[in-house]
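Yeah, one chain of the complex is gone here, protein chain that is, but the others are all in their spots.
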Amino acid sequence: MNSFGRIFRLHIFGESHGTHVGICLDGVPPGIYLTQTDFDADIERRKPQAVGTTKRKEKDVPIILSGVFNNYTTGAPLTIVFTNEQHNASDYHNMTYHYRPGHSDFTTHVKYKGYNDFRGGGHFSGRLTLPIVAAGVVAKKIIKPIEISAKITSIGGTTTDFEDIIQSVVNENDSIGGIVQCVVSNVPVGLGEPFFDSLESLLAHAMFSIPGIKGIEFGSGFKLATMKGSEANDCFINEQGKTKTNHSGGIIGGISSGNDITFSVVVKPPSSIGKTQFSYHWATKKIEALTITGRHDACIALRVPIVVEALTACVLADCMLIQKSCG
Amino acid sequence: MNSFGRIFRLHIFGESHGTHVGICLDGVPPGIYLTQTDFDADIERRKPQAVGTTKRKEKDVPIILSGVFNNYTTGAPLTIVFTNEQHNASDYHNMTYHYRPGHSDFTTHVKYKGYNDFRGGGHFSGRLTLPIVAAGVVAKKIIKPIEISAKITSIGGTTTDFEDIIQSVVNENDSIGGIVQCVVSNVPVGLGEPFFDSLESLLAHAMFSIPGIKGIEFGSGFKLATMKGSEANDCFINEQGKTKTNHSGGIIGGISSGNDITFSVVVKPPSSIGKTQFSYHWATKKIEALTITGRHDACIALRVPIVVEALTACVLADCMLIQKSCG
Amino acid sequence: MNSFGRIFRLHIFGESHGTHVGICLDGVPPGIYLTQTDFDADIERRKPQAVGTTKRKEKDVPIILSGVFNNYTTGAPLTIVFTNEQHNASDYHNMTYHYRPGHSDFTTHVKYKGYNDFRGGGHFSGRLTLPIVAAGVVAKKIIKPIEISAKITSIGGTTTDFEDIIQSVVNENDSIGGIVQCVVSNVPVGLGEPFFDSLESLLAHAMFSIPGIKGIEFGSGFKLATMKGSEANDCFINEQGKTKTNHSGGIIGGISSGNDITFSVVVKPPSSIGKTQFSYHWATKKIEALTITGRHDACIALRVPIVVEALTACVLADCMLIQKSCG
Partner (left out) sequence: MNSFGRIFRLHIFGESHGTHVGICLDGVPPGIYLTQTDFDADIERRKPQAVGTTKRKEKDVPIILSGVFNNYTTGAPLTIVFTNEQHNASDYHNMTYHYRPGHSDFTTHVKYKGYNDFRGGGHFSGRLTLPIVAAGVVAKKIIKPIEISAKITSIGGTTTDFEDIIQSVVNENDSIGGIVQCVVSNVPVGLGEPFFDSLESLLAHAMFSIPGIKGIEFGSGFKLATMKGSEANDCFINEQGKTKTNHSGGIIGGISSGNDITFSVVVKPPSSIGKTQFSYHWATKKIEALTITGRHDACIALRVPIVVEALTACVLADCMLIQKSCG
């Protein structure tokens, strides 16, 4: 479904090469001060800026259609849309027979019986993360004083000096994957609703909606497979529940423990590469060479941190509102 | 929340040391042949059998309270309960002041203001995975001919011959983590509903409800961070969309591609260990030695595969019913 | 679906002639004092007592399977079941070909392809209102000091002295309809979430799940069709929003106004009557005489008030928890 959340709810819509992308936020508490400039910083962070990011340039001005009155949220649905200005649909003419490897062309064509808007990935485009960033701006105001910070921790296996490796794959018309880590501080104890809505479940659910994410781990994550309980247990050291270590990533029993929430996600290398690939052609019924043209990110991981922050904020806003209702 | 799913829905209830654990399944199609013996094999697989699993022994007989008539599902809610026969609550007397490290004692005490049933983890116990296994039995019938197989791939970092390492942590009164891999075959193309209900989102949401799971990766997972697009892209080789490699784990754009779905989850070492730990004591307001007695699993990963299978089946059943409605 | 509510959620299950009926309540706040005797008064009110009510007698003892610990709710799902002791399935042998007029036999047979448990109406039986009454007991504790009172206002068109008219239809082996009115006092201003979850929408949704309800009106209801705005408008008379009249039934713009919530529901005459009817027979393919035997209510309206109260309490509990989260 294109909705997420229980009290604070996101309804997303739009396509990469349609007229607009947007989001309708329901369950926004009334009385939150909100102006268009509040969105500037986060939207700027999402824009392609470095080497390795697409040359598609959009103004990305948020247009608030509803839910704000005299610069305050009203409690009614808050809808934000963005205009798609730079369409370049001619790049996409041959993909209905020669589906791009690793790309959603094939699965969406089958699922939607050929009616999906295939241009630029349509509804499955990374462009949809723009309204998510806008939603995050609203959510961050709800969850104050919780602070969220996501950043790249490795690209192509390198944990420092990413620029060289990216320039190298750009030169090869290739792409590269990476890892983004998120740290959340000032978290109250008690967020998350097990059994099925553990904080890990909700955060993972949200993260895997970001195109290209293929894994997530909390705290020490996959390293926990090699650890003993006596090593992995985070011993409490004070009355507030602060722990000496934080292997659990701030979530115990699916509920926030008050320690920093930490998790990492892996972002796959973008599927759209200029380098020639050999893949089945549905018209010729043969495996044929395929070279993808157009504007693409060589390392989409670079643009993911602000999206991770936004969705983390949305999940926590929802959990805080739920907790308020039951607490 | 204690519900999961959109059409095929699970509503779970019960506590480790209450009288029952159970599950109410809604959205079960009518006309599925179902008898008590159908549950035997999967419930047996969940039972503690090997070294490193708890000595708590339960009969685990599924009692069907509703939704089955003359051995066929009726379309009405299907409720299954299990009796808890072996209570041993005296083991848990001191945990309200000296919360066990890594355990949900502290977070649940705060979240539920001290009213939670703390005995044996209460509603947060691994015992709740028993009704989930029962739900999986029903789901597996719905998704035929899809086949699901989960198994341990490593324990304590060892990928072969786990028994020694487990015996060793048992001897030390310690515990150990592990990794469980799941492979799903015979999957139709088209399952999953992006934007927010990608197949990865749904599977991850479900997996992180299993106590002790701290990470999940699909296909090549975290290795994708080190790969180039030209390496990671799965090139199509035939009309059905079969791919030469399967780095994407059978899910592209959040939708099943018809290739095997593959994912791995990490299971942390159980928090309840006999080995002495030092943790804050809320009554004495000092860090004190804590030794946990009682029956526990030294390696809960051993018991997780059937639970992973069950929840995978539930997710896929839900997606198939959704897809039928829109297809 | 067999679920209702957003924060305070009901999941109902069971069949008239299965082993149990029950309900799983999720979203119950922790710390509510609750014992088995709390259920006595409301369950007693639901029992058939007067002339015109069925002779089926059940003990109706609530068995709490989960969610209560040391007599307080824990915040985990609260599941309550009731044993069905008096089965008398032999009364129902011929209905698979000769569907009872006005009864769910035909529609459920088609919808569930013949797999539904048809005995006594199965999952569609009025017996399912028993767990609803139990849910209402819990909800009433959540919504204090709100008071709910439902009562019969007319039977067969008579607003006084119902006993004669009921005895008369009993003598004729017939049945009779009636009207139940509900008044809710001490309601805070602000409950209800338009646009789609107006308080009228939620209450109506709940009421129409009660078997036999075919209409609902709030405040002056259908009389409003004959009124002018100058007559129907409830003028405010004090700072708390109290109004001189209450034609709106305490709900304005879908939101509680603080005035008494008032609504009435019509309960149709029970379909199962001893009097001979002529209806199509699916085996003989002719219209044939049908005489229904068995234990039935001649005036189910008599047993509806406590069910109306229970569902009203559930709706208000849900709205109060939602309002707490956003307020």
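Residue numbering begins at 1 within each chain, and the chains themselves are lettered A, B and C in the order written.
As a convention for this text, a contact is a pair of C-beta atoms (placed from the backbone, for glycine too) under 8 Å apart; a residue touches a chain by one contact, two chains touch by 3 or more.
This is a predicted model, so every value here is computed, not measured.
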{"item": "Chain not shown, its touching partners among those shown", "value": "A, B, C"}
{"item": "Residue of C:Gly31, C:Pro48, C:Gly114 or C:Gly156 in touch with the missing chain, whole complex considered", "value": "C:Gly156"}
{"item": "Candidates A:Ser3, A:Gln49, A:Gln86 or A:Thr159 - the one touching the absent chain", "value": "A:Ser3"}
{"item": "Positions on chain A contacted by the hidden chain, ascending", "value": "1-3, 9, 11-15, 18-22, 24, 26-27, 30-31, 65-67, 69, 72-79, 81, 111-113, 115-117, 122-123"}
{"item": "Where the unshown chain meets chain B, residue by residue", "value": "6-7, 27, 29-30, 75, 321-322, 324-326"}
{"item": "Where the unshown chain meets chain C, residue by residue", "value": "1-4, 6, 10, 12, 99, 101-104, 106-108, 110-111, 113, 121, 123-124, 128, 154-157, 169, 172, 174-179, 189-190, 193-198, 200-202, 204-209, 211, 213-222, 224-239, 241, 243, 247-249, 252-257, 266-273, 275, 277-280, 282, 285, 287, 301, 323, 327"}
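One rule holds for everything that comes next: only the chains that are shown with their structure count from here on.
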{"item": "Longest centre-to-centre distance from chain C, chain (CA-based)", "value": "A"}
{"item": "Innermost chain, taking as reference the mean of every protein Cα atom displayed", "value": "B"}
{"item": "Centre distance in Å when chain A and chain C are each reduced to the mean of their C-alpha atoms", "value": "44"}
{"item": "Where chain B touches two or more other chains, by residue", "value": "1-3, 12, 111, 113, 123"}
